[in-house]
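Every protein chain of the complex appears in place save one, which is left out.
Per-chain residue numbering starts at 1, and chain names A and B are given in the order in which the chains are listed.
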Amino acid sequence: MLDLRLYVAQRLSALVMVPLVLGHIAVMIYAIQGGLSTAEILGRTQGSLLWFLFYGTFVIAVSVHAAIGLRVIAHEWGGLRGRVLDWLMWVVGAGLLTLGARAVLAVTVP
Amino acid sequence: MKVPPRSHPLWLAFLLHRLSGLALALFLPVHLWLLSQAVTSPATLDGFLAFAEHPLVKLAEFGLVFLLAVHMGGGLRLLALEFLPWSDRHKTYAAAAIGAALFLSATFFLRAI
Partner (left out) sequence: MTATPPRLTVTVQRGTEGATRQETFDVPAYENQTVLDVVTWIQQMADPTLAYRFACRVGMCGSCAMMVNGEPRWTCRTHVKKVASDGQLDIAPLRNLPVIKDLAADMDPFFDKWVAAEARLHPSAGRGDDFDPVTSQEPARAEADLGIECINCGICYAACDTVAGNPDYLGPAALQRAWTLFNDSRDADRDGILAAVSGKGGCHNCHSMGSCAQYCPNDLNPMRAIAGLKRETVRAAWGRKRDA
């Protein structure tokens, strides 16, 4: 159900996300004080190439990682197999990538 | 509560990793969709951010930060188990991952309230 290629994709995407998750948590801890607003979020991210690359990479990695992770759970706990399982993985991955790309573009493109 | 048969520390660490991953994967679409409203519909996002001031929502956010941190910590432990020379101390590392996740999420929570 998981072959070498999917395994490597899962571990590589995990490795990429380690610094990103740490950064994300740090930003959350920093930004949450005093509440959040759309203007505050946009003020930090809009027009910033750095945040675009940060969250762009994050979205790509998490789409790969979550799609493979849900594939494993759907097989082991949900009993899905074969074509349906492959289909689920690609739909989850493409869906997250689309939603994520829209979110990143919305908060970074001026 | 009766402990289920075959449960042991590393099995519980596996369960925590799986459940936290599942929860994060289900939360992620909502999170991304809300952020995408920032430009097209800032009122939607602001409305939600106001809703997020509710203490119960803050508590839920604390839970999410914990899940994210503990999934990362647990994942780092698995990467170390698979790619670094063998260590017999993985129960300790699993506990350390939970401790670190609690520390990070508690820091977030204390800043949030």
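We take it that a contact is a pair of C-beta atoms (placed from the backbone, for glycine too) under 8 Å apart; a residue touches a chain by one contact, two chains touch by 3 or more.
Quick caveat: nothing in here was measured; it's all calculated off a predicted structure.
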Which of B:His31, B:Lys58, B:His90 or B:Arg111 contacts the chain that the document leaves out: B:His90
Residue, one of B:Leu26, B:Leu81 or B:Ala106, that touches the chain absent here: B:Leu81
Sites on chain A contacted by the missing partner chain, in the whole complex: 1-4, 6-8, 11, 72, 75-77
Contact set of chain B toward the excluded chain (per top definition): 4-6, 8, 10-11, 13-14, 17-18, 78, 81-83, 86, 90
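In this section, only the chains that are shown with their structure count from here on.
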Length of the line joining the C-alpha centres of chain A and chain B, rounded to whole Å: 14
Chain B residues within the chain A interface of the complex: 18, 21-22, 24-25, 28-29, 31-33, 35-40, 42, 45-46, 49, 52-53, 61, 65, 68-69, 72, 75-76, 79, 82, 104, 107-108, 111-112
Chain B partner contacts - residues on chain A that touch it in the complex: 11, 14-15, 17-18, 21-22, 24-25, 28-29, 32-33, 35-39, 41-42, 59, 62, 66, 69-70, 73, 92, 95-96, 99-100, 102-103, 105-107
